[in-house]
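Apart from one protein chain that is not included, each protein chain of the complex appears where it belongs.
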Amino acid sequence: MTRILAVDDSPSMRQMVAFTLKSAGFDVAEAEDGAVALKMAQAEKFGLVLADVNMPNMDGLSLVRALRGLPDYKFTPLLMLTTESTPEKKMEGKAAGATGWLVKPFNPEQLVGTVQRVLG
Amino acid sequence: MNLDLERFHKTFFEESFENLDLAEAALLRLDVAVFDAETINTIFRAAHSIKGGAATFGFSAVAEFTHHAETLLDLMRSGKRQLAQPDIDLLLRAVDTLHGLLGAARDGSAANLAQVAEVQQALEAALSRPSVVPPAATIAAAPAASGWRIRFAPKPDLFRSGNDPLRIFRALAALGELRAEPVPQPLPGLSAADPETCYLAWTLELDGAATLAEVADCFAWVEDECDLAIEPRQPAVAEGMPPPTGVNVVALPVATVRAADTVPKTAEVASSIRVGTEKIDALINLVGELVITQAMLTQLAEALDPVQNEKLLNGLSQLDRNTRMLQEAVMATRMLPMEAVFSRFPRLVHDLASKLGKQVRLVTVGEQTELDKSVIEKISDPLNHLVRNSLDHGLENSESRVAAGKDAVGTITLKAAHQGGHIVIEVGDDGRGLDAARILAKAREKGVPCGETMSEAEIYQLIFAPGFSTAEQVTDVSGRGVGMDVVKRNIQALGGSVELASRPGRGATVTIRLPLTLAILDGMSVGVGEEIFILPLSSVIESLQPLPDQVKRVADAGTVVRVRNEYLPLVDLRDWFSLPGARRPPQESIVVIVEAEGRKVALQIDELVGQQQVVIKSLEANYRRVRGVSGATILGDGRVSLILDVAAVVRLFSQSIAA
Partner (left out) sequence: MSIAAGNTGPVNAQIAAGTPNEFLTFTLGEEEYGVDILKVQEIRGYDTVTRIPDAPDFIKGVINLRGTIVPVVDMRLKFKLGSAEYNEFTVMIILNIAKRVVGMVVDGVSDVMQLTAEQIRPAPEFGSVVNTRYITGLGALDQRMLILVDIEKLMSGADMALMDSHSQALQ
């Protein structure tokens, strides 16, 4: 079963994402910042990582860069959860190696739809 | 440092006018239903370039005006302003205004300030409101089978961002029925292939009512990691993305369709340099002189003993070949594709159709056919008039057309092709065609001379008679019938001919035949008395020495020669040119049968001298037009020889016999 890693420093956000996806039948793990997420990612192979951009200890972009350096995560879908949708921000994310993005605020349907698209 | 920059002004103006042409052509290509980023960018870059140059060289009025257009285009190209026909029309007007402004700046004359102010205000007004799409009249066309054709070519690194084309296809498949086909392209063998690299590209067909936004959305994450083109599948009437106001936009039906044999060229990186036409003309003159000198040498060499002078004669023969090739090559530098002429017609047809309230499409074929620059310059006006004529009088309005079971949109076709030593240009329409009975009646009414029995082709030719017009209302578009006879005269002045063909109710075609170049002629030299004249080889059919029973005198009309079953009027060139010397009876002379404008005449000469290519020299430059003479040339011995205007002879003599 594909495991999803949801990374966000806001507990409510984290919980919303985890709850929504679990209700849709997905298996979800949580991390409160990039550093924790990176450790978890090295310990087990996740099929999808959803990461907020602004986080303490290691922000989302750095996490994505770090993950792309790991052999297991070369082609893994990594999605940014971001409040900003300017072309510049999108470019930054892509440059770091992100697969795509989801713009906050998003509703549960959008979240589930996107994840289903990505994971098939 | 104004003085320093002035040397660049000429280039700036040349570039700017070229940019305006580019912008105009691109504006006419734009279809409001399709967001064609590249075309809009082309227009933007053109405006941007003109503005930059104008600002640099101190043409502030131009810079300021262009700035507004540039702003509008910038919004359009970034997708912030939706494409709308009123904007396109406004930009076309801006192009016209810029033309005037640039011309005024270049010539130091006064610009049309009223027009500039008006268009500038319109641009400012447009910028201050979001693009408003007025409800356009819908055409009664079949409902579009909608859907999209998508060309998707991921860059090799696509996988590295964790993206997967399959995912995208799945998303698309959720919008409608999807067919995906890989684009055939060379793939590395399995052992050489890198599984982390994307080698494939696809053409996808999506049925259904998905909007452009929905389709584009599926590719949102990979926009910059692929080459993507999304096209609606029914280009003529496409219901594009629903505009915010909820009004349906239907594209206005003026599209320029290119026939299959001319593939629009993408920007070719061809190396070229600009050369002033005076330099080319000087070059052509010099080559012309070379041809004459070489002909003279050849002639002198005829008197030499071939055995003793073998090397010299071989050399001269080589010189002859080299000169011919040089001449062809130099003439080719002045050859331009017909595109130069055809390019102004999309705009003309668009504006005129609009003004007349008719729906018209323009089809051009053979734009790449080449023609000498001097001929191109002179054929422009006649073609202009013929196209206007077709639009004005030939094509019916939509209601009449539909009532007649025709396509509501009329078609005007411009065609150019080479045929032998000539270029054939056709202007055709699928309008109401020519009414021979009406033409004949009108001709009689206007006192235009008509024969008792005239063929259909001859009746159509009456349209070219001076003072003729069958239009029910004379419009200011194509004039009072003063146009057609001037058109014919202009074409004849180029050494060409014009014919009309028509199918009543189905349309009419004007066919213009022109020599490829004005400067060189294949001629037959003939001797009459002390003089040598040149007959254009293309008009010569045959030559013979008539038998006594072939020659007949017709009372009051002259002499005719029977050639097979035809009786042809006989013209003694001695008479025609008022040359001294005794007249010889035809059966003791040589007769050359020539043809022009579909009619034949027999010319009586003393002897056939030879055949040669001659350089045509103008008589009118220093003298004036001479009846019966179309030009002059210089023979190998330095003498001037006159070139016979066969058409003039034919016209005069075949009429007098027919009467």
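Residue numbering begins at 1 within each chain, and the chains themselves are lettered A and B in the order written.
Going forward, a residue touches a chain if its C-beta (ideal position, glycine included) is under 8 Å from a C-beta of that chain, and two chains touch if they have at least 3 such contacts.
Bear in mind that the values here come from a model prediction, so they are computed numbers and not experimental data.
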| remark: Full-complex touch with the removed chain, picking from B:289, B:381 or B:542, is B:289
| field | Those residues of subunit B which, in the complete complex, touch the missing chain | value | 285, 288-289, 292, 531, 576-579, 617-629, 632, 634, 638-642
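Convention: only the chains that are shown with their structure count from here on.
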| Can you name the residues of subunit A that touch subunit B in the complex? | 68, 74-78, 91, 94, 97-101, 117-118, 120
| note | Interface with subunit A, subunit B side, in the complex: residues 159-164, 166-167, 170-171, 196, 220-221, 224-225
